[in-house]
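Only one protein chain is missing from this complex, and each of the others stays in its spot.
Chain lettering (A, B and C) follows the sequence in which the chains are written, and residue indices restart at 1 in each chain.
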Amino acid sequence: MSLEIKNLKVYYQTLRGQVKALDDISFKINDGDILGLAGESGCGKSTFSNSLILLKAPMKYIGGEVFLDGKKLPVENYEKMKEKRYKDISIIPQYALNAMNPTVKIGKYIHDVFAYKNFSYKGVDNELKRRLKIVGLDEGILNMYPIELSGGMKQRMVMVIATLMNPSLLIADEITSALDVSTQKAVSKMLVEFRDKKFVKSIIFVTHDVSVLYQIADKILIMYAGKFAEIGPAEKIIHNPRHVYTKLLVKAMPEVGIKFSDTPLTGIPGHPPLLIDPPEGCRFIDRCPEKMKECVKEPPVIKVGEDHYVACWKEVKKNA
Amino acid sequence: MLEATNLTKEFKVGSFGRGVFKAVNKASFKIDNKDIVSLIGESGSGKTTIGRMILKLTQISGGQIKYNGKDVSDIKNKNLKEYYRKVQGVFQDPFSTFNPIFKADRIFKMVKNEFYPALSNKEWEKKLDDSLKSVGLNPKEVLNKYPHQLSGGQLQRFLIARALLIDVELLIADEIISMLDASTRIDVLNLLAMLKEKGLSVLFITHDLSLGYYISNKAIILYRGVIVEMGPTDKVFFNPVHSYTQSLLDSVPRLDMKWDEIPKRKKTYTDIVSYIPGMSKRELKMTEIEENHFVAIE
Amino acid sequence: MGKYFRRKIIIYLITFFVAVTIDWLIPRFMPGDPINALVGRLSNYPQATQVAYSNLQRAFGLNIPLWDQYLNFWKSLFQGDLGISITIFPKPVFEIIAEALPYDLLLMVPAILASYFFGNKFGAFAAKKKKLDNWVLPIWYMLTATPYLWLAILLAWAFGVVLNIFPIAGAYSFSLTPSFSFDFVFDLLKHWVLPFLSLFIVQLGGWAIGMRNMIIYELDADYSKYLETMGVPEKLIRKYAYKNASLPQITGLAVQLGIIITGAITTEIVFSYPGLGHILNKAILQEDFFLIQGCFLFIIIMVLVANFIIDIVYVLRDPRVRHSIGGEM
Partner (left out) sequence: MKVKNEKEISNTKEILYFTFKNKKMIIGMCLFLFFLLLGVFGPYLTQYGPMDYAGPGYHPPSSEYWLGTTFFGQDVFSQLVHGLRSSFGVGLLGGTIATLIGLSVGFFAGYKGGVVDEILMMVTNVMMVIPTIALMIVFAAYLPYRGVTIQAVIIGCTAWPWTARAVRSQTFSLKQRNFVSLARITGVKTIKIISGEIAPNMLSYVFMVYILQFGGSILAAVTLDFIGLGPTMGISLGLMLENAVLWNAIQLGMWWWIIPPGLAITLIVGGLYFMNTGLDEIFNPKLREM
């Protein structure tokens, strides 16, 4: 399988103590999968994606292992990860629109990156031109400055650069939230095309917008307050969720066709706990309408279907 | 209640300001009592500019705004204050709407000094408590706190409570929930819908079509500063005529259907050529293709 | 592109026009009557009195209307006639200044360029290591706080008097006449070292601090972060950060010009180096108004020309600016 995470724990070191941003996450992705990673702000999804590729202060590695294509990925070792970065694992960052050096021509920028990482540039040129055509960018873009491009063009350019070495894992961190509806659809479809054309083996698509995930993700992982809530095929997570939080989250998504006057939706009262000292046991306990006495203990992860796991006491009770 | 005719906003561009950029181009629309009108457009469509023009935060370059029949296009001080008793606004980013170095409830003191200087403190205390409760906030929990000690949702409700304090008739809500998480944004929307029953009308400015559909009874689709389609929400969303509205509706990510499963739209009105701002040469004509459902046609 | 420079030139012309007007206005509207003050002072130079009358008629000519005075002033300005100096009688002001200018440039231009180059290199280097930064930075702050003239005095005293390595007065020994012979040039350089050092060292601190802060800012920018996530070696990240950090420093050069000239003037007084500063000091002490006005104008011209050159260099070096101007065509 392409990527396996085992009990990964990453905390933030702050003046006021340790923020338990990522607490014991485990899951697997197969080759060619697009995993959607969703959750509200502060649930740890960005911490997760950054810790896989660039784990440095203020993030602190606590424990857990990561295997990519069967080989162990030394995420905790900043130096050893250097030659893995960009070759095996690459990221399209949240700040993609100003990820390129503004005062250097794009072609030279790519050339510099390859030269300094002493990768051979042979054959990369025509591959680069081929991929530019696929994403609808003209070759001339290579001797333009990033400032001369539109938002959409910059986004696509960074996508091409990030996947130029055919990394086995690509992380796309909130790349559609700043875009308009039309460009959002184009960029999401392009990501799927990159997977189909084998530019990348598998993709983790991080976003808070569950409806975009439904469109392009094969599997969806829902996180809440730094913890694993539920993972499963996109179809199941949206239409037959098992974790209480996922149910409420999907029910709170307005859709074209749902009107306040006929079917008013309900939000989730309260707000996520502060991760400086999170509640014991299930972290959704303060906001969960169906909480039980067991919920003060850590909910175990149980299998509820093909590739479908959930960490909720209610489900444990139902199966017992 | 509020009627805008040929509302235009031009910005000077280029050195020495010879070039002109039309952010809003001859937009005409009406907002009646107890209406929630959603003004939908992508970034750069001029929707925020329209909101700011109604709130008199930017100059109007052309056209006219009438409120309850009275022309308010360029009113000043005293009658501007009267206008603000009737029309108020809520902005997008809650953390930039509160001055970070003061306590959050300072906005209520400002309202008291400007609109109710004569009111005694006790009466004001009561009026403040009622409006906070009516937006679902518990006064003891939220008062005299710094903005960074409150959540985005609570701060937005503060702003709505502030408008209720002035018992306002029209609220301009400019992308008020785009900074909030999915779970908390629904409650703020429901709050707006409930206030509609009590007589408050709202201009709901957003780029998110499903939010626009959820609470509004009238919808306006804006593209590059021009209103391309306008009418009752169900008609605009389920019988879109303008090509831009159709493409917008087709690219909205839905939870019930994948993008490629969406059926092709059959042309309902074959003889219509939609007016594309910037591309179409001739003057646009807003024609009524069905009962008060208007489309911009060449 | 042309539009940008046209606008810049207009601004500089206006500045020059305003400066000259200030220069013309002040003697006329200052408290007390400048003419009496002038005549009074001239009385102790008997042979200068007739010249004073002719100058005063043309320069001030209070009897003709203000507007004509103003035009006369401009007319004489463009003929290079800035009036006759009283202290170095009868030499015209223009000549005195023209002789002094080369020494000024010989002193200031190398000091500016050298301090800019080394200052930025030190600043970038210090931003690398935390412990280096902790004790080097305070030194730089002290340096920029040092008045130029005091450092000049210290250098003169330490190297000139105590160690007696360098001469501390004049641009060259009196015995030699200016020529391109080896020993004259060597002597010229010996005199040049201390004034150059005092300008160079104080400036160095300023650039180092500016670069240190700018580099920290650039290393924190998104494009540096992305290079790091691509596992690119430190060298490239620093190379880009240094280039982008040195661009705003160029505009810093324009702002620093006024301060550098102040420094040069005081340093020249300490070393009695025959530049504009030395002349200006003497002109002030003798209250030779025409010479003061002349020095004032030349300082303005030097600053305007330097600013214009810096604008051009900045546009050529920074594509972002070039693009934003290009957009304005």
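In this section, contacts are C-beta pairs under 8 Å (C-beta built on N, C-alpha and C of every residue); 3 or more make two chains touch, one makes a residue touch a chain.
These numbers were taken from a predicted model, which means no experiment stands behind them.
Residue C:Ile284 is the one among C:Ile9, C:Leu66, C:Leu189 or C:Ile284 that touches the chain missing from this view. Residues of chain C in touch with the missing chain: 11-12, 14-15, 18-19, 22-23, 26-27, 30-32, 34, 37, 127, 130, 133, 137-138, 141-142, 144-151, 153-154, 156-157, 160-162, 168, 213, 216-217, 220, 255, 257-259, 261-262, 265-266, 269-270, 277, 280-281, 284-285, 287, 289, 292-293, 295-296, 299-300, 303-304, 307.
One chain of the complex is left out; on chain B, the residues touching it are 52, 55-57, 80-81, 84, 88-89, 91-93, 96-102, 107, 110-111, 114-115, 146, 148-149, 159.
The rule we apply is simple: only the chains that are shown with their structure count from here on.
A count of contacting C-beta pairs for A-C and for A-B identifies A-B as the more extensively joined pair.
With centres computed as the average of Cα coordinates, no chain lies farther from chain B than C.
Centre-to-centre spacing of chain A and chain C amounts to 56 Å, using the average Cα coordinate of each chain.
Distance between chain A and chain B, defined via averaged C-alpha coordinates, is recorded as 33 Å. Of all residues in chain C, those touching chain A in their complex are 221-223, 225-233, 235-236, 240, 243-244, 247, 318-320, 323-324.
Chain B meets chain A in the complex at residues 42-43, 151, 153, 181-187, 189-190, 193, 207, 209-211, 213-215, 233, 237, 247-249, 251-256, 258-259. Put simply, chain A touches chain B in their complex at residues 40-41, 180-182, 184-185, 188-189, 208-212, 214-215, 238, 248-250, 252-261, 264-269, 271.
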